[in-house]
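A single protein chain has been removed from this complex, and every other one stays in its place.
Moving on, here comes chain A:
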Amino acid sequence: MWARAVWLSLRAPFGGRRGFISTEDPQGSGRITAEMIEHLERLALVDFGSREAVARLEKAIAFSNRLHAVHTDGVEPMESVLEDRCLYLRSDDVVEGNCAEELLQNSHRIVEEYFVAPPGNIPLPKLDEQEPVLHS
């Protein structure tokens, strides 16, 4: 349609990928590239610190790829186990809130009834510059 639609479709489309492996490596050897690791680390803020962790990830993906053995042509995908349930509609009344004190007790630091967070989004360093840092 136009530039934005093209850009949107480049984002990981929901359900579009049939397993990371087939798109990265046509041989299906199950190798995850360094770029993929870096991407996942930034998204999920986890630390794939060791080679074992990456290997475990590859094994997990291989395990779940066995789903491809199931023949699903012409079958509607199930998006939610709740698909036959009725979505309950609540009436528009105020019944909650007013518990600032209780909520603020959960926070490590508060300033005058505000939660305190680090400033903005701290950009992660690049993979080749230094080891990725785990954010608390």
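Please note the rule applied: a residue touches a chain if its C-beta (ideal position, glycine included) is under 8 Å from a C-beta of that chain, and two chains touch if they have at least 3 such contacts; residues count from 1.
Just so it is clear, contacts and distances are computed from a predicted model.
Note on the omitted subunit: UniProt lists it as "Glutamyl-tRNA(Gln) amidotransferase subunit B, mitochondrial", one of the names in "Cell cycle control protein", "DNA-directed RNA polymerase III subunit", "Glutamyl-tRNA(Gln) amidotransferase subunit B, mitochondrial" or "Transmembrane emp24 domain-containing protein 7". Not every partner is drawn; the one left out touches chain A at residues 2-4, 7, 10-12, 14, 39, 43, 45, 79-100, 103-104, 106, 111-121, 123.
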